[in-house]
Every structure is written in structure tokens, then in C-alpha cells.
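Excluded from the complex is one protein chain; the other protein chains are retained at their positions.
Take a look at chain A:
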């Protein structure tokens, strides 16, 4: 690994002061890995772990604030999360392994990089890692790559599970930097690759994610996180679906849906959510919803299977949510 200097500020404003050619370190489960692979080459690493961003708090308006430095494991186990946002807890538990979730933080999860194999190999052309070099995945081995939101420049998926639930939940991200504080809708936080695939999200240089805020929302038992992958555990999603339905007797009042594994960012289509509103659940309705969610999908050499798999996973997830039988992340049979 290349040498770098290290600092550990205790106040936010000291963090971004030092930012040039630097990277922030949270749990390190992605950054350290990428530094070992020589994909990330910071001169300076700014360890965020002494900043006061490690609390889960209820806000006066009923929202729940998840500090950026709270670990994924602690978030998934927090009583207010398991009670009010079991969809989020489920998505977190579907990702990585217990050891990784013990270190990985909420802020780091949002800012993790793609798992595209070519991105990880500095000898290969990759516009995301080395702008302007081309995209080895296009026409290459691209079974795991995205089918939605791709561009000529990049077809990589955004790999997080947690973020799929956060998109479904319509969370908000709060940021702080030298230009002050701001908050953005979670669904607008990640960027489509377009012709600037190296820019994964809207974070400005030096800006820090301080928290993720969850709206006051309840689905009762009408939610699910369904993740299909190459092995039953400890693998990234090929297709995943987060669904939360607000139901009254048999009628869907409001639907919250996001897809993982298929998009260059957590994938949401408001028109698809609107399709479900005011309707009673049925397979044909779910088929139409899946079609709407996947509209515009483009496959490449090896990933056409995602387009056949995705509608099935979406329909199954919608049925699970409607039936109030959320997918267990321990018992893997799919009901």
C-alpha cells in the first residue's frame, strides 16, 4: 500500500480543512480494501471516528436520525429501527457479514464504491476509476452489471443493500462542509453515471455525510427486502427489491419501492409506485408495476438474465409485502 499521513479531528470543521487529496475513513471496510488494490491513492487519510456523529436520535417531528458513524450492525439492532423500520433492518442484515457490519458505518455505506471487477483492477480501462480510459465492462464480462441508468461511459451497479431500503423509505441525507449544512432527498443523493461516472453522488469535495433521517412512516407487516444472489449469504445482490406498502384493509394507500443490483444507483420509479395506489393487490397489477419499474432497461453481453429475473423478484416481493409475510434474512426459503 502507498504511504499516507493520518489525522483524527474531533470537530467537523477541522475535518474538511485538511481535505486536499485526502479521503475520509469511517469503518474502513471499503476504503482500506480499495487502498490495498491501489484504486484509492490518498496522500492523507482523515479518520472521522472521533466526530460526534455516532447517535441514533428521535427528532421532535417524529423522524429518526441515524448518525453517519453508527455502525450498520448497531443500526439494524437498534430498538427504534427494528420496531419502526424493520425494512431497513432487514436490508442491512441481508448485506455483507456480521464482522463487516460491525465496522461498516451508515455514512460509509452510502459512499461505498461499485464492485465492478474492472474498477478494482488498475490495469484495466475504467472511466469510473481513471476518467477517459474507457469502460472494460461494456462488451466484457458483465453478468453483474447494471441494466438501468447506464451510460456509454459506465454500466456499474451501486452495490449497497441498505441504500435500497433508504431509497424506498424516502430518507433524507444531511451533509456538512465548508459551505455550510444542507440536506438532500436520499433518492437524489446518488448520481447516474452519464459522462462523469467517477462522480458517484452529489457530495462536494470535503463534504461529510452527518446523518440519514428517516421519515415517520409505518407499513405494519407490509414490507419486505428480497435479495437474490449467487449464494445464499455473504454475496452482493444480482437483483434485490425493497417494498413497503401502506395498506388499509385490502387497499394499497401508498407504495414505496426501490430496486438494487440492477441500477447504477438505488432504482426508484415514482410512476410505478403510483400505479399501486388505491388498488387491491393482484398478480396482474404487480406484473404491470414490474414492467413500469424496468422500463428502459438495456442489457449488454452477459447480463440479460437480470432482465428475466427482475420481474419475478419484483412480483414476489410485492406479494410478500401485500401478504404481510416479509422475507426472513435467516430462513432463506422464499414464500
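Just so it is clear, a residue touches a chain if its C-beta (ideal position, glycine included) is under 8 Å from a C-beta of that chain, and two chains touch if they have at least 3 such contacts; residues count from 1.
Please note the rule applied: contacts and distances are computed from a predicted model.
Missing chain, UniProt protein name: "Oxidoreductase iron-sulfur subunit", from among "NrfD family", "Oxidoreductase iron-sulfur subunit", "Sarcosine oxidase subunit delta" or "Amino acid/amide ABC transporter membrane protein 2, HAAT family". Screening A:82, A:102, A:130 or A:183 for touch with the missing chain picks out A:102. Looking at chain A, the residues touching the absent chain are 1-8, 20-21, 25, 27-29, 32-33, 35-37, 43-45, 47, 49, 73, 96-100, 102-103, 232-234, 329-332.
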